[in-house]
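Not every chain is included here, but those present sit where they belong.
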């Protein structure tokens, strides 16, 4: 590693504003109100639960008490990149030095000081300005209140699990019926509720539709007649078996793709999560993934909806080259960021090089933060930007002696960085398109 | 990276002549006739199709028009190693500087200048000499005309898909019947046509038999009686189901192995392709692979044909350690090159280190180009040779401080490079063997 060059590149890359195409930020609040909310992020609750398990339920509604409980376990995760994110928040936003976190029983002082800063009237704006965040894409349920959303900053994105994965749940159907304003009895009703959700989201500057999907999901054609039978069965209260669930998934994904096509919106696929597999896990810390995951199940929609754009994130390292190859030849697959368990330096470094070397330069979406508070966007993007600086510095140095390459300049490196971080995400999601 | 050492190693490695054990070169022409033919290589058509899709069919029979259409999209793939191959061809063979490719609408000038060079009477010989290519293995159908083949330079290799994967297709059987000179009605006829193909190829200095194989292919014993029933069924026009196809595959692979044994020829396995999965893809740009691919299906032939040599290439990164382990303990498995989607620096770097660290030094075949024109052999080998230089430089530097290693010298590094690039391929394929 050429430290001087990496540093120079990093600093230049870091001066780019942040476009964050996938977060779970609550747009009504934006930032955390205290360090306890920061520590409630599942990375900290799950890592400390894993480091020293005590089986006690976490007081997620009492940030002060949560801080008291988690604080002494934090020393066990000091080696992790997630701890580094926390230190960046502490150092950069709260002006609390990392050493203060190493003092025994210092949690209360830290908590109180965090409140001082985070309680400031314009704190969300201050933080956003300090981190130079210019656009944030959200994760929203169809029935979420979007009135008053600042569409110049936030873009809502529609989660499609309710339509695709949960239609057999009475409570889920009840919610959809409330939203639609009529009973859901036919596949036409399902179409209608999807259209209504897209219409609502488009009115608020919709980013895209999205779904996190279990490993080995399969897409394909299912007729309206077959889908109606499944819907009837669900309404009658007869449990779906695995084949039913699979068939409904195929049908409903196609209906979401129809809507993406009709409304000109991308469908962001997040592939490979195994939900609720760790029973003693903290809330949101019970999911893992499966290394056995074929992306061949997506062939049908990728071919059939050739005019829909599919930014795609993967959870397993074993899907990395498969996604690179898809981004390389499929015109409508866009490798997107580094998700969750793959969101650490080892995986980022590998996937980034693969994508830089063989996916067309206009097709890769560099990064998204997946953050629950705006506070996390800066440290997470920094982690990626540093890996990007390392990869680009390496490319510059290799180019000087590589027999197939012309010298790759600093300016060219920065153009590539800008494409990954700003131009590609904006072009691929193409917010302007639906305003035409 | 120690740039000076890498450069020194690279230059020495680059001075080795090229033995290319797998290409798709047309031996009657060898080189491309213009830059349009170069651009017709599926890497360029597929990457530009992926970068900016327009759905227009490509004029593959009109290289000038193809150049005109592809040229403006090339700027979108400038980050790729495939673009670097193109620049090497341009710079080294055509004397056209990379900057000329960045000029808008400059395609015609480039095309015309390419024709000037490529039209020269002895161009193929010039290029071969310039790139120092000394032996090229081909990919040939059983019925291909091999009369006049220069066996001092080219070695024909028999593709075995027609026998193994396509025997239920009437047109394929018709071709085989023409070649055999009699109807194919019995498994004895299948044996006969395989023997006849091997005999023909051996007369022309056969390299090996080869096949590109779908993920999770399974080998095993199938009796003549069962195979005959499948053949009868195919001849009767009854479609094979998946089990039939699997059983025929097992039977026919064994018959190819019989012939490899009897004729003393290796069987080059190329494992893991998923054909025709991307419907909007350009010709030859519709194939992907599956990350879920077990090599355990090959246990039967590897054990049963213990006297047949199996050079083996893999498409998925997920098969990399599996192949390394097979090369490590199985005496008749030879890890071979870096294929297709795995033919870029990230995968080469990893697989190369694995093989250098734990496969016997006489068993790894370093590289093959897979080229369709002789023109591509140089840039592709350069890409590999550079990664090899990086890996060997790293080994030299580590050896100076590694507690288990003696200093690994430049001369030793070069011996290893020569083994990977020349000695091993020639020894493993052992062209001389069948002339004894």
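Letters A and B name the chains as they come in the text, with residue numbers starting at 1 for each one.
By definition in this document, a residue touches a chain if its C-beta (ideal position, glycine included) is under 8 Å from a C-beta of that chain, and two chains touch if they have at least 3 such contacts.
As the structure is a computational prediction, the values presented were derived from the model and not from experiment.
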{"item": "Number of identical chains forming the whole complex, with 2 shown", "value": "3"}
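Assume only the chains that are shown with their structure count from here on.
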{"item": "Distance from chain B to chain A - Cα centre to Cα centre, in angstrom", "value": "38"}
{"item": "Residues of chain B defined as touching chain A within the complex", "value": "1, 3, 6-7, 10, 14, 46-53, 76-82, 84-85, 87-88, 98, 274, 277-281, 285-286, 288-292, 316-318, 341-342, 344-347, 379, 382-383, 385-386"}
{"item": "Chain B-touching residues of chain A, taken from the complex the two chains share", "value": "292-296, 299, 302-303, 306, 318-322, 324-332, 350, 353-354, 356-363, 394, 397-398, 400-406, 416"}
